[in-house]
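Every protein chain of the complex appears in place save one, which is left out.
Chain nomenclature is as follows: A, B and C, assigned in order of appearance, with residue numbering initiated at 1 for each chain independently.
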């Protein structure tokens, strides 16, 4: 990885962090409605994995989708505008935080029903295989999503049909307030791959370089021989969504994890192992701060969708 | 196993076989409507497994339920009457072939939606555990049912909650016309247990003695430490249901399997290893023939349910 | 009607490479109702895909493939199993387009066979068409004649919108004129299947056939019912119904499903709303008795709407 790529990854992680902080502030100001699920703590996952994809590779994830959207190349402007329900948002204000998407960068959404996007991923991969493309579909989901029927049906079908899907479990140890131990029969999500005879591995999601490498290997495996389950262990520093009482974990536990801040870990590596100067990184962070400020301004100043748009985009042909 | 128990098992397998032959004939005569799924070829499974249960153990299965019903102790009269839709049937003529049940012998049905009874089994086991009973719920299902979401959700929950369920897969190699190889990511169903860290084993379902022993061991394991997946390999000698074109398998394949007739195998063992005389077995078979004839007569002579029963038994309280 | 549906599928598969079929037993078996018999050998395993028994991934993968530009025809062996794919149908097929501001197009067809009358028991005999028709974002089609089945299925496959295509198991034997080749019927257009003057019978799917029989019988007594076939439940085209009603001033709505919260309620409510001044008598509804269908033949038939029920209902509104 060359220097500029190294810095690009760092910038991306910081961008996601600042974007989420800005979103949290906008939510506190009552400018964002509905649910808001922050990606803070998990930045190395989307950044590392998606840095390894090719442009033709599709990406799809669940509702905790801001980081993935940014890593796919969606602008903070379009993300924040969607969070504010503006016409300039990725989904014209119809989807909100949980439903970001931009087909032009091959990001197929943000999906709010746990597990429901796994079959969609299988279907997209089927389409690529059907056409003889070598594209892979990268499907992100949480640890909690691995206990629902969708997971089983999609993983089984992907093996039976040898579909080019990289199944990526972001194991942040909890599904809302329920720990993996209380919801899953097996402690490591990767073990579930054994039930499908599916190759798999597990990687530390706080280290963006390890994530990136694991993703490169997994993507190669998928292109060579079909589905693969990549478990990435991580942690969300914030609550499940805004207003989570967090009775299910101690602040000690949270603090211990925060010492493994993926941005901090990578920053240390850059300065100590890649001889990047702290000054350069500070400068880069300052630029990111400005970019986010500008994006917030853009989102706030963007127009609301017109009332007539209520009936738009429901059917491709005719309306009712 | 004492002599009388040895003969009881033989009689039961023959009884199921003759019952199914009678059912096929009644269907040909147009006296049975709907779907009819015969158990011929699989008799050793219900006979062997259920001979190992205690009275308090619950049994539940799918729509291929005649053998299981008989093994649970339901009379051929009640089974055939239900197949003919009579008021004297197990379900008063409302359920038909796929919905036999008799709570008095702890048989909880016959269920026609593939996989849907696995959660019911988990729930019944939960009830027994909740009450501190040592009862186990024996849940039978087919190989095809192991690819549906229900299987995953039920097996995972049974491990997380340590429910006393014995999961029994009757692997007869096909789900309708789809072979295990074309529907399942793994060739042996037992491998799916690995995804749940669940103890498991696989046994030859054409040998009733092996089935019985495997069931005894599995039941002991469940009572000691929770759920267990028992895969029993078997084969249905008839089509999936009446009128199956059977394009998916060759008659050679069927004939090869018919040489492993579970009744024939057991008969040989009884005469050669347990010094039972062929004469005694023939006599016993003759008795069974008569029992089935009588049962058919009973079913045919039984009354149709009264038209008023249309609105009966829908709600426990009030009606609409 | 079986041939008409087979033809529609065959022709669209031949016409458009992007069209493929997936479902349980659609391939080697040839379709549980023999609708895709011979397809597997001709089109091969890539385009005629046997699936595991897993309804939610059948519809879900179809949704995904449709988003990615293919035109899947997902077959649910029976509509009763659609409840296992309910989330994919009503939360995804129906909403993926609008929820993302129109970025996604989901040209999926979900074929589902429904209906009672074959002694399959309560879970396998339902006619829950109305449940799907309730969801905006879906189009719900349920033909009652072979030529409509062919024309509407071809239109559904060519439609860029998700279409729930509901067939009736006991209609497969129905014979009827089917023009060869390019038969296309517009989705969302009701049709007068029998002209008349005395009363308007509004119906669809299997009940169209029973309604036509009832009409013949009544015609013998000098009563000439006009029979309007909805053909599509969403979008619901009320114009032909209202035109007819404004002439007859009397109507009976006939559906196979349960009466409460059924199709007839909506149709009746709309007639009253849009043709109030033309109403000469309460609008009649003929529907299934409100019971899970029993296995026993006599009980099942007692619960299902019969020709006599339609005749009686028509006499009542006259």
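Here is the rule we use: contacts are C-beta pairs under 8 Å (C-beta built on N, C-alpha and C of every residue); 3 or more make two chains touch, one makes a residue touch a chain.
Since the model is a prediction, treat every value here as computed from it, not as a measurement.
Within the whole complex, touches from the chain that is not shown fall on A, B, C. Residue C:268 is the one among C:268, C:286 or C:311 that touches the chain not shown.
Which of B:113, B:138 or B:291 touches the hidden chain is settled by the complete complex: it is B:113.
Check B:48, B:149, B:226 or B:262 against the missing chain and you find that the one touching it is B:149. Looking at B:6, B:61, B:91 or B:191, the residue that reaches the missing chain in the full complex is B:91.
From the set C:84, C:108 or C:142, the residue in touch with the chain omitted from the display is C:84, counting the whole complex. Although one chain is not displayed, its contacts with chain A can still be listed: residues 33-35, 85-86, 91, 93-96, 98-99, 112-115, 144-145, 147-149, 175-178, 182-184, 245, 247-248, 304-305, 307, 309-311, 314, 320.
Contact between chain B and the absent chain runs through residues 58, 89-95, 99, 101-103, 108-109, 113, 116, 118-128, 130, 149-150, 153-154, 156-157, 160-161, 312-318, 320. Those residues of chain C that touch the chain absent from the view are 80-81, 83-84, 86-87, 90-92, 94-95, 98-99, 121-123, 128, 130-131, 133-137, 233-234, 236, 257-258, 260-266, 268-269, 272-273, 276, 281-283, 285, 290-292, 294.
As a working rule, only the chains that are shown with their structure count from here on.
Inter-chain centre distance (chain A to chain B, centres taken as mean C-alpha positions): 46 Å. A separation of 40 Å divides the Cα centre of chain A from that of chain C.
Measuring from the averaged C-alpha position of chain B to that of chain C gives a distance of 36 Å. Among the residues of chain A, those in touch with two or more other chains are 149-150, 153, 156, 160.
Touching of two or more other chains is recorded for residues 51-52, 54, 56 of chain C.
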